[in-house]
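A single protein chain has been omitted from the complex, and every remaining protein chain is retained in its original position.
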Amino acid sequence: MSYIQNVYPIQSRDAIARDVFDYVVACPDIASQSHAGQFVHIRVAGHTLRRPISICEVNREKGTLRLVFEVRGSGTEAMSMLSVGDLMDVMGPLGNGFTLLSPDSRAIVVGGGIGTPPMLETAKHYAENCTAILGFRDAAHVILDEDFDACGCDVRLATDDGSKGHHGFVTDLLRQRLEEGGADIIYACGPKGMLQAVAAIAEEFGVRCEVSLEERMACGIGACLGCATPIRTADGGMTYKHVCKDGPVFDAKEVIF
Amino acid sequence: MSYIQNVYPIQSRDAIARDVFDYVVACPDIASQSHAGQFVHIRVAGHTLRRPISICEVNREKGTLRLVFEVRGSGTEAMSMLSVGDLMDVMGPLGNGFTLLSPDSRAIVVGGGIGTPPMLETAKHYAENCTAILGFRDAAHVILDEDFDACGCDVRLATDDGSKGHHGFVTDLLRQRLEEGGADIIYACGPKGMLQAVAAIAEEFGVRCEVSLEERMACGIGACLGCATPIRTADGGMTYKHVCKDGPVFDAKEVIF
Amino acid sequence: MANLKVNIAGVEFKNPIITASGCFGFGREYEKMYPLEKLGGMSLKGTTYAERLGNPPPRIAETASGMLNSVGLQNPGVKHFIKEELPYLLDKGTVIIANAAGSALEDYRMLAEELDQSAVDMIELNISCPNVKSGGMTFGASCESASEIVREIRKATSKPLMVKLSPNVTDIVSIAQSVEAEGADAVSLINTLVGMRIDIESRRPILHQNTGGLSGPAVFPVALAMVWKVANAVKIPVVGLGGVEKWQDAIEMMLAGATGVQVGTAMFYDPYAPLKIIEGMNEWLDRNGIADVGEIIGQVRPW
Partner (left out) sequence: MANLKVNIAGVEFKNPIITASGCFGFGREYEKMYPLEKLGGMSLKGTTYAERLGNPPPRIAETASGMLNSVGLQNPGVKHFIKEELPYLLDKGTVIIANAAGSALEDYRMLAEELDQSAVDMIELNISCPNVKSGGMTFGASCESASEIVREIRKATSKPLMVKLSPNVTDIVSIAQSVEAEGADAVSLINTLVGMRIDIESRRPILHQNTGGLSGPAVFPVALAMVWKVANAVKIPVVGLGGVEKWQDAIEMMLAGATGVQVGTAMFYDPYAPLKIIEGMNEWLDRNGIADVGEIIGQVRPW
C-alpha cells in the first residue's frame, strides 16, 4: 500500500442541506485504492493543517471519490468555496476502513448527522441486506437518505424534533431493528455519545460492532502521533492508538469512550 | 481628506509585458479623490502586509483606477492571479502625489522600468507640453509607450541593450532634452540609482525636480513609522520622513540617496 | 447590547479594545477612517524623554502570518508629545495611554515625571522593546532590572501604571510578579518576539537592524499562553495583545484572563479591525446571553 497526494479537479459540487456540501473529485489513482470507511486528507488554502474527510462513495470505474462534509469552521468553509474545475489537494486513501463481511450478511449501518456519509459505501456493499439507521437534528438536516434508498437498503430515519421519521434517537431504531431480528455486524459513525450508546446496544445483543472515530489530526498517516484515542488493552489496561492509522474504524469493544 | 478602504470589482486585466499586469478597478469613491503620484495599498490573500502600487491613471467619470505592476515576489504574483470580476481590497488614495504646475508648463517625466506607470497620469496633465523619457531593460520590457504617445507627449525611449530606442540610459536622453531647451519641472520614478542621476542633472540645469521613492510599508498612512527614508534638513542635518505620508513624492533636493 | 465597560487600574474603558502602541501613531491617521471615540482606548507611539530618530530603513519585513519591525522608537520626545499631540487627543472620548520608553533609568524617570504632570489617563511602561540597542528589552529581561525600573517610575508618578512585558524571557510569570510587587497597577503583554529574515539574493538581513520584532497572528498562541499564565499568577489586571485580529481572538484573550485587549498589526491589513472586534464581541455576548463582558474574564476552564 502507498499513500498518494496530488491535486485533482472537482467534477461536481452540490449543496445538499444547510451548510452541507457534496463534491465529486476525479482522482483515479486514489479512488482505485479506496475502501469504505477510509478517509482523505484535504489541504485548504490559508490553513496549516489538512482536513480529514471520509470517503462517502468510491467509483473505481469513473475514478472518482464522493466527499460530503459540513461547514464547521474556517477550513471546511474555505473548502465549500471551491467550484467545479478547481483543483483540490487530496492525500489518501488513509486509515483502515470497515471490515466488510460477505455481501449476503445482515448488516446495520448507523449514521448520526454528518457521520452519515461514510456509511454509504458500506451500505452499498450489503445493498438489500443492509438496514440504514440515520439520525439528524431535523428534517432540514437530513442528507443522503435517497442514496441509501437507491442502494436497496431498508432506510429508517430519526430526527431529534420529529420533523421527519421517528421522533427520537437512532438508538431507539437500532434496538427496534435488533428486536425484529438478528444482524451479523453493526457499523456506526456519529457523535461520541451516540457511538457509545450504539456500542452498548450491540454488546447487549451480542452483535459485532465497528465504530468510526474522529480526532484532531496533523499528518494523517501515523507519523506525528497527534490523533491519539484511548483504547482498552487485552489485559484491561489503557493505551493510545491513532485514529488516522489504526483507525478511524475500531472494534467498538476496544474503544474507551 | 479621508482614507477609504473597501473591496472593489476588477473591470479589466491585461498582461502588457513579461510579468507586467495592467488592471482597471472600479472604485469610484477612491478615484474621485485620487491624484497623479499617489498610490493605493492592496491586500493580498495569504499575506500580512498590503502591497503599495502607484496610481497609473485615474478616470473620475468612470470611477476607475488603472494599476500597472510587475510580479516581483509572492504578493504581486498572487495579485496577478486575480481575474475580471474578482474583488480587490484597496485602500487609498495614499501619499502626497506630484506637484502639478499649470498645464502649459514644460514638464519632463522620467520613468525607469516599473517606475513608469505613475508618470502617465502626470504626463496627461501636461499633454503635448510634456516630454516622456522612458527606460527599460530591453524591447520586451517596454510598457505604456503608446499610452504616453496617445496623450500627445514627446516620447523618447531608451533600453539597456539598445533593442528599442536609444541604446543607453534615460539620463542620456534627459541631458539631451535639457540641452535642446528648458523645462519647468522634472518628475522621476525608478531605481534609486536612476533617481540620483536624474536629480544631479536637474540640479546641474537648475530645474525643479520631484522623485517618487519606494520603501517597505506596513500601515501606508503614517501610523507605524515603518517606511522611513533619510531626508536632508534645512540645517544640513538628517531626519527621517515617511514615504507613505510625507511622500512617496519628495523634492529631489531633500532626498539623501 | 451587553455592557462592554471594563476597569483597568482604576481607569474606565468603554470597551476592552485598545489600539497597540506603535501601530496607531498618535491617532491622527486612523481618525481619517473612523472616530476615535469608538475605541476603548489608545496606547500611543512609544515616547522617550528626548526626541529619537529611530533606526535606518528597511524597518519592515514580512513573515508568514506576521511581520518584523525595527522602527526603534522614532518619536518627537515627551515634551513635544505633551505640547503638540496630547491636547488634540484629550476630547476624543477614549482613554489615552502614553507608552513610555527609554534607554537609561534616568531617562525613564524624567519621562515619567513629565507624563505625571500631563493629562494622559495611564502610562504603559515599555521595558520590552527589542529594537533599541541599550535599555528597552534588557530592562524587561530579568526580575531584578524590571523591579528596579518599576520602583523608580512608581516614585515618579501616581498615574495608573501598566508595565508592558517582553515575551523573550524564560519566565514571564516571575517578571510579572516582580513588577506587581513594585506597585505596577496592571501589566500588558506581549511585546514583539525577536525575529529575522534574510534576502537570499543580496545575502543581507532584510531589516537594517538585522533583527526586529515579530508581531501579528503568528504570535497569537504564544501571547495567549503567556497571558493565561500571568493572569493566574498576579492580582493586578492583565491586558492581552499579540496577534489579535478577530473578535474570537479577543474573546480567547479575555477567557485566558485579560481585562483589556490590544490590537496592533491587524490594523495594517484591516484598518477597521478594532471596530470589527468590538462589534463581533458584542454580538457574541448577546448571542450567548452574557450581560457583561466582565463575566468572561479568566473563565477558561483548564483540563
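In order of appearance the chains are A, B and C, and numbering begins at 1 in each one.
What we mean here is this: a contact is a pair of C-beta atoms (placed from the backbone, for glycine too) under 8 Å apart; a residue touches a chain by one contact, two chains touch by 3 or more.
All of these numbers come straight from a predicted model, not from anything done at the bench.
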Omitted chain's touching partners, listed by label: A, C
Selected residue (touches chain absent from view) among C:43, C:65 or C:191: C:65
Selected from A:40, A:53 or A:91 as touching the chain missing from the view: A:91
Options A:36, A:217 or A:255, residue touching the unrepresented chain: A:217
Residues of chain C in contact with the chain not shown: 56, 61, 63-66, 68, 141-142, 168-170, 193-198, 200, 203-205, 208-211, 214, 216-222, 224-226, 228, 243, 248, 251-252, 255-256, 284, 299-303
Touch list for chain A against the chain that is not drawn: 1-3, 5, 43, 47-50, 75, 91, 215-230, 238-240, 245
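Everything below uses one rule, namely that only the chains that are shown with their structure count from here on.
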Whole-Å separation of chain centres (CA-atom averages), chain B against chain C: 36
Whole-Å gap separating chain A and chain C, where each centre is the average of the chain's CA atoms: 47
